[in-house]
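This part shows chain A:
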Amino acid sequence: MSTLHEADDVSRGTTSPAVLKAVGLTKHFPVRGPGNRVVHAVEGVDLELQQGRVVALVGESGSGKSTVARLLAQLLTLTKGEITLDGTRVDAHFGRKFRRYCRNVQMILQDPFASLNPIHRVRYVLTRSIKIHHPGIRRDEREQLLGELLTRVDLTPPERYLEKFPHELSGGQRQRVAIARALGANPRVLLADEPVSMLDVSIRIGVLNLLRDLKDRLNLAILYITHDIASARYFADRTVVMYAGQVVERGPSEDVTQRPAHPYTQLLIASAPDADLLGERAEGEARGEPPSLISPPSGCRFHPRCPFAMERCVTTAPPIFQVGEGQEAACWLYAEDATEERRAAFGVSA
Partner candidate 1 sequence: SSSGSSGGGSEHPLTIGMPNGPQTNNSNPFMATSAASSLGYAWVIYEPLTQWNPTQPAKDPKPWLAKSWKWNDDFTSVAITARDGVKWSDGKPFTAKDIAYTLKLIKDTPALNGNAIPYKDISVSGDTVTATFDSSQLLNQTKVLGTWIVPEHIWSKISDPTKNTNQKPVGTGPYTLKTWSQQVVTLERNNSYWGGKPPVPELRYTSYTDNNAQLTALLSGASQWSYVFIPDIEKTYVSKSKTNNSYQPTGLGIDALFLNTQKAPFNNVAMRQAANMVIDREAVHTQGYSGFKGLVDTVTGLPSPAGDAFTAPEYKGKKATVDVAGAKKVLTEAGYTWKSDKLIDPSGNPVKVTFIDPAGWSDYLASLQIMSDNLAKIGVESSVETPTVDSWTTAVGAGDFQATLHWTNTGATPWDIYSNIMDGTQLKPLGEAASWNFGRFDSPQATTLLADYAVNPDASARQDDLNKIEKIFVEQVPAIPMAAGPLGAEFSTKYWTGWPTKDNPYAASQPTQASAPMILMNLKPVK
Partner candidate 2 sequence: MSVQADPIALTDAASATVQPGGGSTGVRRKRRSLGLLRNRKALIGLIILAVFLVLAVIGPWIAPYDPNAVTRLSLEPPSAAHWLGTTNTGQDILSQLLVGTRGVMVVGLLAGILATFISVVVGVTAGFVGGLGDELLSLLSNVFLIIPALPLIIIVAALVPSAGGLTIALIIAATGWAWGSRVLRAQTLSLRKRDFVEAARANGEPMWRIIFFEIMPNLTAIIASGFIGTAIFAILSEVTLAFIGVTSISAWNWGTVLFWAQSSQALVLGAWWWFVPAGLCIAAVGTALTLINFGIDEFVNPRLRNTAASAGILRKKRIRARIGFTPVYRGAPSAAETRDALTTADALTPTDQEVGA
């Protein structure tokens, strides 16, 4: 119950330099058909990953979380914005440069059942990862590395798992293999796209604990994508909340979950099931559907569902406002000149 206290401290400061930094990430997917319509999947997202820290990215389905991850992994080309690794701009989607980038940044996908090719044994998967990222490695070294990788993800003894096919492993074991594959590259950044959402409840925590362990031991920077805000609180130092392709709030996880600033974050937290809140819950105020990303709402994209929407919300997109120590929200309620509205909305001044 106390292990996480130091993490709380670090999460507030942004002292250590960012390994992977994204500024103004934007991705538009063209829509098939007449006209030049596009899906505005991600729009102007800034993100910073630091060594030994976990950043959680939360948001409802379709809010662009995976797209951000895939952009960061260079699996998609950017429409706008830039990604820097250790301060150098990167833009390579294939070839040797891409592989060098991969060596630093690896990705883990949501579904361990689907992210391992059913025809390949564990040995093949891991050997490939090692061969790609340690070219020219000797055979015996490779064997040793294989063993180490499996041990690192708690699949021991390694021999028992090397010759298995994915279907012979449980979901948690598969996800561990996927993590081992990512670790095979010896990366400094792990992009974990909902790594546990497809796993059984009882083993989710095991995988998350494993990831946290690895982070500590290998000093990894982790981007943890989830729609479960409680697990973001549990696992991440900082939490970034996305809505309809944009960042609406970010800050230390504890602050974001306990004192959500943006109405959307508030809605999200109010909606999450929580046995402790039994009976205290007010009926949800915000109804409605997620917006179309082809023609997103003008101004603040949340305004059609926002109980506190004001005139300028409809017309102008809000910039990011500082709302607390290290906590920021993109909402007009936090504008300097909006104290009145803020009071009206929350009863007390923030």
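As a selection rule, all candidates are chains of the complex that A comes from, given by their letters.
Keep in mind that, in the parts below, a contact is a pair of C-beta atoms (placed from the backbone, for glycine too) under 8 Å apart; a residue touches a chain by one contact, two chains touch by 3 or more; residues count from 1.
This structure is a prediction, so every number in the text was calculated from the model and none was measured.
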Options 1 or 2 - which one, within this complex, touches chain A: 2
Chain A residues within the candidate 2 interface of the complex: 70, 73, 75, 94, 98-99, 102-103, 106-107, 109-111, 113-120, 128-129, 132-133, 160-161, 164-171, 173-174, 178, 181-182, 184-185
